[in-house]
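For this depiction, one protein chain was excluded, whereas all remaining protein chains were kept in their positions.
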Amino acid sequence: MGLLNNAFPDNALTRTVDEAIGWGRKSSVWPMTFGIACCAIEMMAVYAATFDLDRFGAGVPRATPRQSDLIIVPGTVNAKMAVRVKRLYDQMAEPRYVIAMGACVCGGGPYVKWGYNTVKGVHKIIPVDIFVPGCPPRPEALIDGILKLREKIGRNDVFRRRQEAKEQMSAAYEA
Amino acid sequence: MEALEMYAVDDRADVYTEELKLNLGPQHPSTHGVLRVELRMDGEIITHSRCDIGYLHRCAEKIGENVTFLQFNPYTDRMDYLASMNNNLAWSLTVEKLLGVEAPERAQWLRMTCAELNRIASHLIAFGTYGIDIGANTPFFYAFRERESIMGLLERPAGARMLYNYIQPGGVRRDVDEHWVDDVLAFCDDFEKRWLEYNTLLSHNRIFIARTANIGILTKDVALANGCTGPVLRGSGVKWDLRRDVPYLKPYDEVDFDVPVGEGTYGTLGDCWDRYWVRMREMIESIRIIRQGCARLAEIGGDTMDKQMKRMYKTPLEPEAGEAYMRCENPRGELGFYVVTEGGKSPIRCRARAPSFCNLSVLDKLLPGTMLADAVAIIGSLDIVLGEVDR
Amino acid sequence: MNETKLHSRLREACPSGVGDLDTSAKDPFVVVEAAALVEAMVFLRDDPACAMEMLHLVTATEREAAIEVAYHLCSYTHHHSLTLKVVCPRPEGADQEWSPSVPSVASVYPSADWHEREQYDLLGVRFDGHPDPRRILLPEEWIGHPLRKQYVYPTSSGDIPLELDATPIYERPEGWTDPEHAPRAAGTPLVQPPNAPSARPHAGGKAPPPKPKGEGDEPATKPKPKPKGDGGAAPKGEGGDDMAAKIAAIKAAKAKKKKEGDG
Amino acid sequence: MGSIRDYFANITGALTTTAKGMGVTLRHFTSEPPITVMYPHERKWVPPTTRGKHILEQDKCIDCHLCAKACPVDCIEIEAEHYGRILEWKQFSIDYKKCIFCEFCIPPCPVDCIHMTTEYEMATDRNDDMVEDLLTWTGLRPEDEAKITGEPTEFQKKQQADDGGKAGGKDKSALIAQIKARLGKG
Partner (left out) sequence: MERLIAAFSDLTGTEGVIPLSLAYAVCIGSLLGFITVYAMFAIWMERKVAAHMQVRYGPMETGGWHGWAQSVADALKLLFKEDLFPRDGNKLLFFIAPAVVFCGVFAGFIAIPFAAGIQIADLDLGIFFIISIAAVEVVGVIMAGWASNSKYSLFGAVREAAQVVSYELPSATALLVPILVVGSFRLGDFNAYQAQHGWLIFSGPFMWIAALVYFIASLAGCKRAPFDLPEAESELVSGFHTEYSGMRFSFFFLEEYASMFVASILMATLFFGGTTLPFNLFDLGNWGDYADAGRLAAQAAAANAPADLVAQAARAAAAVGPFSDLGNILAAHLGIVVLLLKTFFFIFVQMWLRWTLPRLRVDQVMAMGYKYLLPWGLFAVMGTAVWETYAA
C-alpha cells in the first residue's frame, strides 16, 4: 500500500474510491480483546447482548494485535503495563485506531493526585483517536465514542494526496 | 505431585526434548485481566510456573494514607470492581468500628440486600467468562443478560451501573424508590428459571465435565495453609462462611441460608468443577437471602444514614487513635481492611487483605503437571480479579 | 476462647519474648520479640486448643518511632483470632534507606510468602529466610519503597513519563532528555490544590476573557461543533430555559424522594 | 468391566447432554426475541439518580469552594472575584479527565446549586475538550454591574421620579470610588 498511498490527484474517481475504502474500513472495525481493569467489564457489557457491538460490524474481537485495527484501552495503565501497551500498539497493522476508554487513560482519573506509578493518560505513550471519559463510562458512551471514530475513519483519505484531501475534509467539516 | 512424575521428562539419551519457555502474557484472552504466568513446558505439559503480577498496581494504599475516610470509599470500589458493593460494605464497617458508630436498621437491611445482588452479578461474570475459557461462548451472553437487569436494579438507588459508592460509613447514600422492592422480587423469580437453563447448557455438559473434573485438585490443608478463602476454600470441602460463622452484619443472623460446599460429585473433592459448582449454588442461596431481605425492607422504615454521620460530607471524620481489622465475605473470599490511625483526618496505614491475592498464590502449586488447556481452566476456576490482586 | 486465654497459653508455651496483651486499641494485640516470632507461630498453629490454621495478613506500618509488623492469625475450628506484633524501633540517625529485618514465617505459613514480598516491595521491610525475596508489585528496577512517609514521587520510570503534563513519547524530538523536574517532597500531590489557581497553563485553556461591557447576557461558552444527538439532552449553553427545565426535573425527583423518604 | 460401563455411559452422557444443550440454544434461536437496545436510534431508560455530567445554578452559587474541597481528585477549579456579595465569574470548570463521578461534591453545597444530570455522551477526539466549563455567563452581568457602581435601579429611578428627585438610594460614593479604582475604569 505504500506506493499507492496518497499519490493520486483529487478528482471524482479517486474521491469515490476513497469513500468506498473508507466505508469498508468504517463498517468493519475489529477491536482487540484487551482488558485491563473496571472499564474492561463495561467493554464486555458493550459486546454482550444488551448493547451489541456486532451491529456495527465490530463484534469480532480478535485476540492478536496483528488482525485487529482498533485497540480500546480500558483501565489504568501503570508503569509496568505501559511497556506492553506500547509494544501492542506497534504490532498492530497500519490503519490502526485507539480509543482511550475511562478517566484513568484519558488523563489520570482517580489516580491523578497520589498515583506514583500510574501513567496520567495513555496519550502520553500512544497517539489516541477518541477519548471517552467516565469512570467507568456507560456502554452507550463507549458506543457514542465508536460512532465518532467511525465518522473520523470515513472522512480521511487513502489515495488522494493529503493536502487536497485536507481542504475537502475541512470543508465537509464546516458544512 | 504424583501427576508430575507421570509426565516426567524421560531422560533416555537419544530423546532430548528442550524445555519451552512460554509466557501467558499480560494481554491474553483468558487471564482475566493483566496477569502474566511464566510457564516452562515440556510439549503440552507444564513443568514449572511462576506468576508475575503488578500490572494493575494503582497505589490504593498510598492514596488511603492521603485521603479522608469518606473519600477513600470510591477507591475501595475500584479494588474488586466486580463486587464493589461488598468492598464499600467492608470499608464502611471498618470505619464504623473505629468510630464506634452503628448504622440504622433500614440501612443495614439495604446494605445486605444490595451486597447479595452484587454477589450474584459477580458470580454471573465468573460463570460467563469461565464458559469462554473452556470454549463455549453462548453462556457469556446469557450471564450478561441477567447482569444487565441487576445493574439496572442497583443503578436506581446508587446512581452508577458498576462502581456504586452507595454504602458509605454511617449508612447508605439514599433510600430506594417505592417500586424497587417489587422489581427485585420479580428479578428473583425470573432468575431461577434462567439458572436451570445455565445448568443444562454448561454445568452438566459432558465436554465441560471432561475439561474441569479432576483438574487443579486443591486439597483442604493446602488451601488453608495458603490462605485461600471463599468459593476456592469451600470448593475443597471446608464449610466456612463469614456471613454465618463470624456475622459482621446484624441482618445475617435473622436470615436463614445454608453454605454450599464442594462434594466431589464429578471427580475428586476440590477440583475445578467443585469450585464452579459452589459458585453456582451460592447464587441460589443469595436469591433466598434477597427474598427475605426484601420482605423485611417492605416493613421497616426510618432513616438510612446515622444522624451524627450526616456532617461527614462537610467536615471530614476524625476517629481517635487506634487500629481496627474488619473482615467481610466477598464473592471471592474474605476481604479485610486493617486501618491504623493516629487521630488525623486520614489513616496512617490502610491495608486491604484481598482474597484474590491469596487465592492466586495457590496457582504456582496447582499448575505443574497439567496441560496448557488445563492451566486456562484452573485460572478461570480461581476467579481472580486483578484490580484486587494488585490493589 | 478469647484473647486473654490465648495470650496466657502463649505466655506459658514460650515465656521469653512474648510481651503483654495490649487492649487499648479496638483489636487487642500481643507484642512479640523478633527472635521468638517463629517459635510462637509454630506453637499457635500446632497446639490443638489454639489451632490457628490460617495467617490472614502480614502488615508493616511506619510510625515516627518505629516500624511495626502485624500478623493476623485466625482459626476455623474454634472461630477465634489473634494479632501478633513485632516492633522494630527506628535508630536515631536512620535516613530513608533504613530497613528493619524481621524473621520470615513463610516456612510456618506458606500464605505469608506473597504478603512478605509485598511488604518488602512497598515498605522496605527485609524478611530474613524468605524463599524468594523479590519485588512483587513494582517493576524490578524501581527505586525506593513508596509507602514510606518520606517517599519522593518519581517523574518517570524507564522512558515512561509519570508526570501529569509530560510531553507524549511520540512527540519527543531526537535526543530528548527529561526536563529537570525538582523531585517533589513526599506527600505533595502531583496536581496543585484546587483553590489556588493552577500554576500550569490550564489543560482546557484559560477561562474565556470577561466580556466587554454591554453584551453580558449572551452565553459565552466555547462554540463546539458537537453533532446534535437526536433526542439527546439539549447541549449546555443553549439559553437558560432548557437549563431551568432540567434543574426543575432534578428538583422534582429529589423532592419526590424526600417526600416518600419521610412518608 | 467398570471401564466398559463407563465407555457406554460416556457415549450416552455425551449425546444426551449435547442434545439438551442444543435444545437450549435452539429455543433461544427461535423463541427468545433479542434484547438489544439499538443505541443510536433508541436509548435505554436512565433513572433520575444517575450520576452524569454536572450542572451549576450559577446565580445561587456563593463561591464557597466546599465542593472543590470534597472532591477526592480535585477536578473542580473555581475562580471568581468577590465584590461584597456580587461575584465576577472567571471560571467554574470540571475536569472530566479526572472526575470519577463519586457525587461527593453534591451534598456539601450549602445553597444546593450543583447537581448531576443523566447525560453521559462525552466522547471527544481532543484531550482539551474534556474540561467542561459549567458557567452560563462569565464576568459581570449588567444588573450586577449596576448594583456595584450604585446607578439607581429602575425601582429607585421610579422612586426618585415620584418624590421629586430626592436622593432615593443611600450614599454609596465611597464604595463606588474604591470599586472603580479596582476595576481600573477611567
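The first chain written gets the first letter, and so on, giving A, B, C and D; residue counts start at 1 in each chain.
To be clear about the criterion, a contact is a pair of C-beta atoms (placed from the backbone, for glycine too) under 8 Å apart; a residue touches a chain by one contact, two chains touch by 3 or more.
Note that the structure is a prediction, hence the values are computed from the model and not measured.
With touch as defined up top, name the shown chains that contact the chain not shown.
Looking at the complete complex, the unshown chain comes into contact with A, B, D.
Check each of B:142, B:191, B:252 or B:266 against the chain that is not shown and name the one that touches it.
Among B:142, B:191, B:252 or B:266, only B:142 touches the chain that is not shown.
Mind pulling the chain B residues that touch the left-out chain?
20, 22, 28-30, 44, 131-138, 141-142, 145, 201-202, 205, 207-208, 210-211, 371-374, 376
Against the chain that's been left off, what residues of chain D make contact? List them.
7, 10-11, 18, 21-22, 24-26, 28-29, 32-36, 38
List the chain A residues touching the unshown chain?
Interface residues of chain A facing the absent chain: 1, 20-21, 23-25, 27-28, 33, 48-49, 52, 54-57, 59-60, 62-64, 66-67, 69, 91, 93-95, 158.
Quick note on the criterion: only the chains that are shown with their structure count from here on.
Would you mind telling me which chain pair, A-C or A-B, is linked by more contacting C-beta pairs?
A-B
Can you work out the whole-Å distance between the CA centroids of chain B and chain D?
33
Rounded to a whole Å, what is the gap between the Cα centroids of chain C and chain D?
The separation of the two C-alpha centroids amounts to 29 Å.
Please list all residues of chain D that touch 2 or more other chains.
Within chain D, the residues that touch at least two other chains are 35, 43, 49, 72, 74, 95, 97, 100-101, 121, 127, 129-130.
Counting only residues that touch at least 2 other chains, which ones in chain B make the list?
Counting only residues that touch two or more other chains, chain B contributes 54, 57, 59, 62, 66-67, 74-75, 145, 148, 163, 174.
What residues on chain D touch chain C, complex-wise?
Against chain C, chain D makes touches at 43, 48-49, 53, 55, 57, 65, 68-69, 71, 74, 76-79, 88, 90-91, 93, 95, 97, 115, 117-119, 121, 127-142, 145.
Touching chain D in the complex: which residues of chain B?
67, 70-75, 138, 142, 145, 148, 155-160, 163, 165, 173-174, 197, 200-202, 204-207, 313-314
Which part of chain C faces chain B closely enough to touch in the complex?
Touch residues, chain C against chain B: 24-27, 53-57, 59, 61-63, 70, 72, 76, 79, 83, 109-111, 113-114, 122, 135-139, 146-147, 187, 189, 257, 260-261.
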